[in-house]
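Every protein chain but one is kept in place in this view of the complex.
Chain nomenclature is as follows: A, B and C, assigned in order of appearance, with residue numbering initiated at 1 for each chain independently.
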Amino acid sequence: MTTPFVHPYIPNTAPATKAAMLAAVGAESIEEFYVDVPAEIRLGRALDLPAPFTAEADLTRHVEGLLGRNTPTTQRLSFLGAGTYNHYVPAVVDEVINRSEFLTAYAGEPYEDHGRFQALFQYQSLMAELLNMDVVNVPTYDGFQATATALSMAGRRSGRSGIVVVSDVLPDKLSRVRDFVSSNLALHHVPTVDGLADAAAVAALVNSAELAGDVAAIWVETPSYRGAVESGIRALADIAHAVGAVLVVGTDPVGYGVLTPPADQGADIVCGDIQSLGLHQWYGGAHAGFIAVHDDPSFIMEMPSRLFGLESTTVPGEYGFGDVAWDRTSFALREDGKEWVGTAAALWGIAAGVHLALMGPQGMAELGETLLSRTRYAQQQLAAIAGIRLTDSALHLREFEIDVAGAGLSAQGIVDALRSEGIEPGVVTGVSTLLVCVTELSSQADIDRLAEAVRALAETTTTTASDNNASDNTEEKSA
Amino acid sequence: MTTPFVHPYIPNTAPATKAAMLAAVGAESIEEFYVDVPAEIRLGRALDLPAPFTAEADLTRHVEGLLGRNTPTTQRLSFLGAGTYNHYVPAVVDEVINRSEFLTAYAGEPYEDHGRFQALFQYQSLMAELLNMDVVNVPTYDGFQATATALSMAGRRSGRSGIVVVSDVLPDKLSRVRDFVSSNLALHHVPTVDGLADAAAVAALVNSAELAGDVAAIWVETPSYRGAVESGIRALADIAHAVGAVLVVGTDPVGYGVLTPPADQGADIVCGDIQSLGLHQWYGGAHAGFIAVHDDPSFIMEMPSRLFGLESTTVPGEYGFGDVAWDRTSFALREDGKEWVGTAAALWGIAAGVHLALMGPQGMAELGETLLSRTRYAQQQLAAIAGIRLTDSALHLREFEIDVAGAGLSAQGIVDALRSEGIEPGVVTGVSTLLVCVTELSSQADIDRLAEAVRALAETTTTTASDNNASDNTEEKSA
Amino acid sequence: WDEPLIFELTAPGERGVLVSQTEPGVRAAVGDVLAELPAGLRREKPAALPEMGQMRVLKHYLRLSQENLGADFNIDIGQGTCTMKYAPKVNDRLINTPNLTAMHPLQNEDDAQGILEIIWRTEQMLAEISGMHRVSLHTSGGSTAIWTNIAMIRAYHEANGEGEQRDEVITTIFSHPSNAAAAKAAGYKVVTLYPDADGYPDLEALRGAVGPRTAAIMITNPEDTGIFNPHVKRWVELAHSVGALASYDQANANGILGITRARDAGFDVCHFNLHKTFGTPHGCGGPGGGASAVSEAMTPFLPGPLVDRSVGADGVRFTLNADLPQSIGKVAPFYGVIPTIVRAYSWMMALGAEGLRAVAETAVLNNNYLLKKVLEIPGASAPYAVGRRRIEQVRYSWQELFEETGISSEEIGIRAADFGMHYWTSHHPYVVPQPFTLEPTESYSMAELDEYAAVLAQIASEARENAELVRTAPHNQTVHHTHHDDLEDPARWAITWRAYQRKHGEALAEGRAAARAAGETPRADVAATVVAADAVAAV
Partner (left out) sequence: WDEPLIFELTAPGERGVLVSQTEPGVRAAVGDVLAELPAGLRREKPAALPEMGQMRVLKHYLRLSQENLGADFNIDIGQGTCTMKYAPKVNDRLINTPNLTAMHPLQNEDDAQGILEIIWRTEQMLAEISGMHRVSLHTSGGSTAIWTNIAMIRAYHEANGEGEQRDEVITTIFSHPSNAAAAKAAGYKVVTLYPDADGYPDLEALRGAVGPRTAAIMITNPEDTGIFNPHVKRWVELAHSVGALASYDQANANGILGITRARDAGFDVCHFNLHKTFGTPHGCGGPGGGASAVSEAMTPFLPGPLVDRSVGADGVRFTLNADLPQSIGKVAPFYGVIPTIVRAYSWMMALGAEGLRAVAETAVLNNNYLLKKVLEIPGASAPYAVGRRRIEQVRYSWQELFEETGISSEEIGIRAADFGMHYWTSHHPYVVPQPFTLEPTESYSMAELDEYAAVLAQIASEARENAELVRTAPHNQTVHHTHHDDLEDPARWAITWRAYQRKHGEALAEGRAAARAAGETPRADVAATVVAADAVAAV
């Protein structure tokens, strides 16, 4: 271009300013600043990028056009979960985290960023009330990381390497944990029975010759990958504690308005994701991890994340905030800190704090009850369809798995068929198994609609199947 | 309901609080506060209103469901104008006016609401630069009101009752003005010639026996109802001033990055709407009116709106703000003030100020040029279709009228036919005339698409018509 | 923040936003449109708008926003008669969708069924709340709704051939000033009645005022004093008895929702402020939203078009009806302030009948609770109707304190802002001496009401013990005490920056030079040495 490139995001592209600044530093051209970048690695051409939309109106039209090719769950009846959940986000939550002051702040000091410190201290404190534990971290990246770190903490603290995995874990989460701990820890799996931990088998393994004395932690997930709420946490904690190990519970905090927090059942570290507490689905792009422990330095000093604490100031009665035990962190000690700390997910923590403050004890209790009720209702409606059964008999919160083989259907066949009706019925977990998720946003009418659609499909299939003496391959029938 | 009604919007519905407050004031029940409301006018039953959605999630689903029945212009190719225009609104504008501090403030003093006073003073000042005038009001409701008030000001100031209307005025605007001024002023219309004012006829009327000595103002609209830019403002001003009348120019400020402001051509009062300066279309629900005058007390003291002024403070060099000439207003003097002042459209004024600050002189110039170019291009493309002609030869900004009779089409027929293709081609102004609007958001491709669609329709019609020797009734063909 | 005027931030060549450019194909077709402009139409000098990068414009306005005190921040009960209540954030989010912002008012009705239904439903609910027959939402503020009501009354009398005869409108001094002002603007002579000794609207005074020249009575009830006129039905009957109409200003309706209705007292027209009673934000002074509600007899005069609902073979459909031969015509562009209307609809739908009644009851509970708290402050009083309850607000007086200390209500208000509180005296004229009007609405908690009352008590105590502290306020605000005289003198007032530069440019330059000489850094220079003490946000 012959006209100078001036851009609204780069004020000093204004030609007069640029010239004045060059003159001020005594440089002929920008090129002088790059003398240390040798020619052999200079690009020497313009980057090969698409033509930009420098006018904001044009950019908006372009991006909105792309996003318009999405069809979100507001236009589908969605029963998808498996890690990301469609809970209601109160408007006040979005209002607060979209405030420029919070959205664009970063790493200010406890003085000019008093508000950030207080908001995150409050997040820690509100989560702590929900979980009945005294220590919660500033959020780490996501529940996967939180769990991987929680297990690593158990390993570092004990000097042991054995982790006994007693629940059905979300496969992606397990993948993440496995890679993260691979240098230091070994995972030992104990299969579940009817959806829940097999305490006897766990006890046997923990005390087996193979593992005796080297168990760092027993790892429970509740709700499990399939939504089962673990009822044996106390027993598992006792097994762990008996051998000097700890109990790590990975969980979703959404149910603790009505369910007993793991800490009350003997858990030592509780960890998980807060996406359910005030974050939109964002195509799976809005997660944050929490780690909660008791007020015990042997745990706290193993935590890599920042921990904000309340402190006094020179004014009596005034609250100040700051970092607790800074010397744990990689910011203080580089590789001698615990794992590392970096930009993670603070804003989502503020969101979760606002959400909990809005919900209050009664809101969280009502939410828990609604989730339990709607889950049970959906289980009833689907299991009432001939040939469809639940894959376990445990108590479920929000998610459960159905097996549709008895109805002559495949899981993928159901998904493909219902899609044409605008329904996403769930996540395929096997040839004939489907993971169904309901939240407080799944009304009775929504659930009935799902059940009716599945029933109609099952009946058509059964009819066709009996007509044809056909096999259980239903995919061809589910256009 | 047997459970107490507690609502998030009404904190003191919390039963314990309510009881404590009643006790504090010594009241048995709320009913005691209503002793002055006699039984004869008490409602005595619950209001008959739809069942509410007290849960925010349910409310959201309900309202989003209703709004989902709209199909906005982002999903149509729209050439609709006639008072509300589809200009681009920069994101920063929306960000600023959605700040809680601005959105929820009202009538604070110049101290705690310093920001509001400064933002509106700046709006006045930015508009003043665009218009080259020294005084602009805090926005009134809309351009209709601004014009009605501007004419009333001319009447009050002169003690005369005649208004000479020399342009084509948007019919709705004329309706509003006519009713508003009916107690005090009489409107006299001089038909336009080729879209513009007929200066000779105006001069004749102004000096006629009927009106001589009683003309308060000549009223010009530019761009006119049909988008014509008035080129004779200077001559009209001279005619007005020669008889002691003033020239009132109703306008849209969007073009003054490149067009000469009316004040430079002799206008005394310039007024209009700022919807084009940073406000969305909002189904016609986001308008605000401006009135600009020179720094002449004889005009200023006739303005009913608030006028914010810059003043000194006890700190040298510091800027304070306050109301100029408060005693003009109905707040100060009730019916002895000028018209009235009330809640009008301040937030839209802040929006327009941010918009002008972002655009700067170069942005407004580029916008003006783009509008003139695209308008001319659209005129060319449409007028090139056989049988379609422009209804005048004036310079047009943004809007122009076409007559489609020659192509055997009706205006409504075009609208109905193009609608099935997702195009809103314009506003029907007569049996065969259509008012077409283009903005900077109407790309060349968009205009070409419109022209192609009209051309195809015209050709089909002509073919059919010649086949059938048919009449000019095209509606049946435009399914 | 010590934020300069935006004009002082200009940096030549910077751009805030770039504009969509004309395509080469268009340029080729149309040529140089600027060069071809008719003589005199091409602007000679660019508009002297500031030139700034986008972030700096944003930063400027964000800093200004922090120097402002919205209802979301303070205990906003000090602007009595204005019903500063909670405007729910969910409603702001609901309206900020392309399904509203990108709707053009002249789109085919089929594309607008959602918004038309919301308008219709909102009108229906307001009709039920007022008892009226039909509602128009076209106006964008309360005062213009009042205007619309008097314009309809004028049209009614004209239609009956009494337009000339009826040239007077009667109002009361504690009705909102816009009733008097709008009647005057509509060409009427205004008769203002004063209350009886007890502060109640004076029925006898009305009896003396009405007559064949009366076009209408236009009154607020409860009045700005918070007192409900127990004889309101008699008032209306008296107006009707002489052929006049009765117009009800329901700006103060918040305390009587579901308790009593305008039509139940016989009114012919009334209005609501959607931005007051119905929980929409006030936007620094608009846009609000007005609702004009009318009896069946007045319906033909409503401004148009009206939204009609019909049930046909294809189901329910909403249409715009502009065929209104007796209509007063347009009162505003199109169909009203859509963002306000949708917010008000959502607010009502979040509450329902039970909720609206809880709004009213809690508002009066809060008001009477606050009344008790304020009366406990020595020097404060609530003139009129002593010992009686009030509805939605109370007009108080600091007259005793003023007599004792010389501190005026206005000075107390400025000092209140030092505590992060907004406080307003009252509408003029000050019939109640040293007035202030508090309206706690239903939105504030008991703890917040206690806090506000405690601030007033603190200031009253300061007035006695350290009057100078109050008199020299503000002490903790963005800006210091302003010199208001500047703004009453045409030679000195400056309504725009260009006028200021013209009138005060020399003094401005001198002041800056003096400051610079004194080692200070004037505002228009780099703001570096201005310490944050001068730059705090509003509170």
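Convention: a contact is a pair of C-beta atoms (placed from the backbone, for glycine too) under 8 Å apart; a residue touches a chain by one contact, two chains touch by 3 or more.
Small disclaimer: the values here were computed from a predicted structure and weren't measured.
Asker: Using the document's definition of touch, tell me which of C:Val30, C:Leu58 or C:Val232 contacts the absent chain.
Answerer: Reading the full complex, the residue touching the unseen chain is C:Leu58.
Asker: What residue numbers in chain B mark contact with the hidden partner chain?
Answerer: Residues of chain B in contact with the hidden chain: 6-11, 14-17, 54-58, 90-92, 94-95, 100.
Asker: Pick out the residues on chain C that sit against the missing chain.
Answerer: Contact residues on chain C toward the absent chain are 1, 9, 11, 14, 53-56, 58-59, 62-63, 66, 72-73, 86, 88-89, 417-420, 443-448, 450-455, 457-458, 475-477, 526-533, 535-539.
Throughout what follows, only the chains that are shown with their structure count from here on.
Asker: Centroid of chain A to centroid of chain B, CA atoms only: how many Å?
Answerer: That pair's centroid distance is 48 Å.
Asker: Can you compute the centre-to-centre distance for chain B and chain C, using the mean CA position of each chain? Integer Å is fine.
Answerer: Roughly 19 Å separates the two chain centres.
Asker: At least two partner chains per residue is the criterion; list those residues in chain C.
Answerer: Where chain C meets two or more other chains at a single residue, that happens at 14-21, 51-52, 54, 62, 88, 90, 92.
Asker: When you check chain B against every other chain, which residues touch at least two of them?
Answerer: Within chain B, the residues that touch at least two other chains are 56, 60, 64, 74, 88, 90, 95, 100, 358, 440-441.
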